[in-house]
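With one protein chain removed, the remaining protein chains of the complex are shown where they sit.
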Amino acid sequence: MSKARLMQGNEACVEGALAAGVRFFGGYPITPSTEVAESMAKLLPTVGGKFVQMEDEIASMGVVLGASLAGKKSVTASSGPGISLKQELIGYAAAAEIPVVIVNVQRVGPSTGQPTAPSQGDVMQARWGTHGDHPMIALSPWSVREAFDNAVMAVNYSERFRTPVILLMDEIVGHLREKVELPEASAIEIYPRRKPSCSRAEGYEPFTPDKDLVPNTANFGEGYHIHVTGLIHDDTGFPIGSPKITREVTKRLHEKIDIARDEITHVEEYFMDDAEYAVVAFGGTARTAYEAVANARKKGIKVGMVRLITIWPFADKAIKKVAEKVKGILVAELNYGQLVGEVERVVAGKCPVELCAKYDMTIFEPAEIEAGIDELVAGGRA
Amino acid sequence: MERSFEQYFRQNRLPHLWCPGCGNGIVMKAVVQAIEKKGLDQDKTVIVSGIGCSSRASGYMDFDTLHTAHGRAIPFATGVKLANPELNVIVITGDGDCTAIGGNHFIHGCRRNVDLTVVLFNNSIYGMTGGQASPMTPTHKKATTAPYGAIDRNFDACRLAEAAGATYVARSTAFHVQHLTDMIVGGLDNRGFSFVEAVCQCPTSYGRKNKMADPAKMMMWMRDNAVMKAAWDKLPDDKKTEEKFPIGLFYNESETDYATAYNEVIQIAGGADK
Partner (left out) sequence: MNVNITIKEARCKGCGICATLCPKQVLAVSELGKIRVLHEEACIACGQCELRCPDYAIFVDKKVKA
């Protein structure tokens, strides 16, 4: 029987990962994500899994990729500069199609920045932080319970699409303590590791895409003798210097996510039925935005909120629909203005888009977002 | 197939891409001969490599193979081994890959004592990128990035490995093929972090710059300058010239490997039957 427990967002994401079948973690201490590693160190051996503290962030990323290839669902976590260091091998995971989840508990940057203070400044890094052409999935929870749910989702997506998935937490949710009731194991849907579709004798090729454009790559030790490389490779897994294959592989890596976009782009709407204005927010900021919107409603402003759970791929469809309906959109984010650019791209002039930005170590006060709503209603900033 | 060791190669990938006279092919043969001698299960053996000339070896070897990023082979291999301790995990790396960009991973791999066998193909140069100096390019030798001779002091990777906690440390050369094979067999026998340095020739990028463009001459240089450990220990200091170097088994101690130690953690945490 599940019962309510008081826990932190960082702890909840660990519970979620374990519930989703994660049995390996490699990490390195960094604030404000350290509790993820600490909880993993404590809990993984209780379920027969393994935790290893590596010498640095790069090694932490490498060790989880090795473990994933050997068949264990794997997670790493970090913050700020640590996530930058992991980027090389996040690119490797995208190229070699290795399922892995990277938890990023965002803090103020660039560089060492403000290590204990909240920020949502890694929105674009989550999408474009590594090198080259690649798709990305990033999820951003707004509550402790959702940290659990999104961790499950992140692990499932990493397995389903054989791709790195970023759980884009922020310090607000990471360090938030809430009473949560976690679901029973039987209520959690788990996407299992994909299995090779045929034997070696039948001509198995580890990177031949299935109907959903995702390959059914074997684990090491299963007798398939697969070759995994970060070089552009054909379906056999071996590198090939062919423009045609390079084009096809790059296209497929994007398309495997693109064709499932509707399914993986999660958005929640609040007070939107009769809304004339919308606030777009995500993660910890959405908590404040919700209160600001509720307060504005009390003042008689017909404003609603659109909360992005999936940050990448971006919710083009949902935002477009909102833009067709409202007189203006306010984007509230804890940075100098990142997601707002995506909103503007999708809105494409259909309605005004205003930014409510904050980047001073502190979280939004509802009044600050309410002021933003007032300005939006008044027709933009003076 | 003329010889039984060839069963461990992906025949359709040969001939390999290494330059004429490159020592990597010889060291790769020594690795598979060691695997054959030990009778390792081909389905349960994983070859993990980094980036560089030597690291292309994984593509030719008929096992599950993992060609990782530059310097990162040891962390990947650590993950493979800990995730599935049943697997025999062999790392192939180069002098630049292992001791420069992968230097931190190397020393911590030694310290952690995960059951891996690391074979470092030491050709004293960055070959793939055309002959830049590595941390193992001997002082005064030339490279494209050391056109007047390297002033950096070079690493002795074996002493580094031993100091960092590796439980098996040995060196041999591409000339001493059978000895090299035996040194790798010893590494596979050791349950823990085993390190074998294989001195090998790069006639194209290192030899040409250092008056040894003939690969056979480079091998004769190994023959003439490598001194077996027992003889080396008796050699008076004035005979230990700059060119001479010891080969053989330098260190072998039995210590608990990481996976075994972690199994105890799982026992204590109560997850043994999960």
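Going in written order, the chains are labelled A and B, and every chain counts its residues from 1.
By definition in this document, a residue touches a chain if its C-beta (ideal position, glycine included) is under 8 Å from a C-beta of that chain, and two chains touch if they have at least 3 such contacts.
What you see is a predicted model, and the numbers here were worked out from it, not measured in a lab.
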Can you list the shown chains that the absent chain is in touch with?
-> B
Residue among B:Phe175, B:Tyr206, B:Phe245 or B:Tyr262 touching the omitted chain | B:Phe175
Touching the hidden chain, out of B:Arg3, B:Lys229 or B:Lys274, is B:Arg3
Out of B:Leu14, B:Ala231 or B:Ala261, which touches the unshown chain?
-> B:Leu14
For chain B, which residues reach the chain that was dropped from this view?
-> 2-3, 6, 9, 14-16, 18-26, 29, 174-175, 177-178, 203, 214-217, 219-220
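Keep in mind that, in the parts below, only the chains that are shown with their structure count from here on.
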Hey, how far is the Cα centre of chain A from the one of chain B, in Å?
-> 38
Mind listing the chain A positions that touch chain B in their complex?
-> 23-24, 26, 42, 44-50, 52, 54-56, 58-72, 74, 88-89, 92, 220-231, 238-239
Which residues, counting only chain B, touch chain A once they are in their complex?
-> 10, 13, 42-44, 46, 48, 58-59, 62-69, 72, 74-84, 86-87, 104-105, 107-108, 258, 262, 265-266, 268-274
